[in-house]
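Before we start, here is the structure in question, set down as structure tokens.
Every protein chain but one is kept in place in this view of the complex.
Right after this comes chain A.
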């Protein structure tokens, strides 16, 4: 799995950080998403899928085959 984030769509809600804090963080100054781990381990995949689903900016997309 490979995670792609679109910073321009991110609205800094931090929903992703609440769900998967070891995969996502936010910048201190403007709250835009920071991808800590673009290729998370399998144990994190379900949480990451939930992040992509609830992100209110539709800013997280996943390449499941990568």
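FYI, a residue touches a chain if its C-beta (ideal position, glycine included) is under 8 Å from a C-beta of that chain, and two chains touch if they have at least 3 such contacts; residues count from 1.
In this section, contacts and distances are computed from a predicted model.
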item: Omitted chain, identified by the protein name its UniProt record gives, among "Ferredoxin--NAD+ reductase", "DNA-binding protein", "3-isopropylmalate dehydratase small subunit" or "cytochrome-c oxidase"; value: "Ferredoxin--NAD+ reductase"
item: Touch residues of chain A, complete complex, unshown partner; value: 11-15, 17-18, 26-28, 30-32, 49-50, 53-58, 61
